[in-house]
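The complex is shown incomplete by one protein chain, all other protein chains being positioned as in the whole.
By written order: A and B. Residues from 1 in each chain.
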Amino acid sequence: MISQPLRNNAGQFKVSVWRGDGTGGRHVDYDVPGLESQTVLDVVTWIQRHSDPSLSYRFACRVGMCGSCAMMVNGVPRWTCRTHVRNVIKGNVLILEPLRNLPIIKDLACDMSAFFEKWDDAMGRFHPTATRSDDVESIRPGSIGRREADAGIECINCAVCYSACDVVAYKQDYVGPAALNRAWTLVNDVRDAARGARLRVVASDAGCHSCHSHQSCTTWCPNKLNPTASIAGLKRQSALAILTGKISLNDE
Amino acid sequence: MIKPHQKHSLWLAALVHRVSGIGLALFLPFHFYVLGLALNDTATLDTFLRWTEHPMLKVAEFGLVLFLALHLFGGLRLLALEFMPWNPAQKTFAALAAALSVFIALLFLLKSI
Partner (left out) sequence: MLFLAQRISALIMAPLALVHLVLIVYAVQGGLDAQEILSRTRGSIAWATLYGLFVIAVSVHAAIGLRTIGQEWLKLQGTLLNVLTWGSGLGLLLLGFRAVYAVVAG
């Protein structure tokens, strides 16, 4: 719903920002000047510059290509630089909190280490096969594998999907939608050497089989990616590999 | 209780699947027990079956049939999602499963009264 925040007589609206760290915190309210067109990043920046310089938050590109500014906006993970206040304001209040499912460092900045470690755990790295003396691999862009990979490679690791995921919230070990989406793009890359090992890893308890297909990741991904579809692909491929004996869950 | 990031149809579909599953799992032991009465207590079995004529029981049965249908058709939706090539019409499938379930449950209810 598109609506302008109701402003008080001074043309301001209320923003409730979570302040604190890993040990705890609380919401602090600020009155922010309402403008015709403003993003949530504009709002956070205004608070830090004009109201409270001790506020900690992250941003970099401010144009929707780095993913640094991700945080919870009225309970939904979003890129603040690409979220207009008028599109998300609810009952005249904007509530800003650090990303869900990640430890908090300070205020709106969270610790992304676990997110990247899980990327690694799901074997999100490319394992090359060719050397510089080999010919360049000829990949047809229209091939099924390449189309599947291309559908998922625009991920910029912003952790919005990770924050939206309820299985990540329930299950400490679950590697999460971003890591699995990445694994899927590599499973579909014919140049990658580690397909078998990667399928074994993602078929583990911490991997794709824990996904319940809620599709919150797909709903909220700002890049319009579809981790649920990627995870479904991994479920198919790993189930097939287990049933045909190509991988065994008992291997280590 | 439902968080903002959960307010979308496919999350609701997943909740319906889980709740219907719980309902069925809780009902089954009772169902099996009643059927087991056919062993040496058909009189009690008949008593139970007569109770099902009561309007409240009819509503309860409607609920159970609805749960079975929702879980079955929702489950088919999930099996298709996981084992067939991805189809973007996810919300449509969820709606179809729900509609078919309500139809069958209503069919049951109207035939039973």
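Keep in mind that, in the parts below, a residue touches a chain if its C-beta (ideal position, glycine included) is under 8 Å from a C-beta of that chain, and two chains touch if they have at least 3 such contacts.
Bear in mind that the values here come from a model prediction, so they are computed numbers and not experimental data.
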Listed residues B:Ala13, B:Val65 or B:Ala98, member touching the removed chain: B:Val65
Interface with the undisplayed chain - residues on subunit B: 18, 21-22, 24-25, 28-29, 31-33, 35-39, 42, 45-46, 49, 52-53, 61, 65, 68-69, 72, 75-76, 79, 82-83, 104, 107-108, 111-112
Hidden partner chain, residues of subunit A it touches: 167, 170-171, 209, 235, 239, 242-243, 249
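By definition in this document, only the chains that are shown with their structure count from here on.
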Centroid spacing, where centroids are CA-atom means, of subunit A and subunit B in whole angstrom: 34
For the subunit B and subunit A complex, residues of the former touching the latter: 3-6, 8, 10-11, 14, 78, 81-83, 86, 90
Subunit A - residues contacting subunit B, complex: 74-77, 100, 163-164, 166, 212-216, 219-220, 226, 228-229, 232-233, 235-236, 239
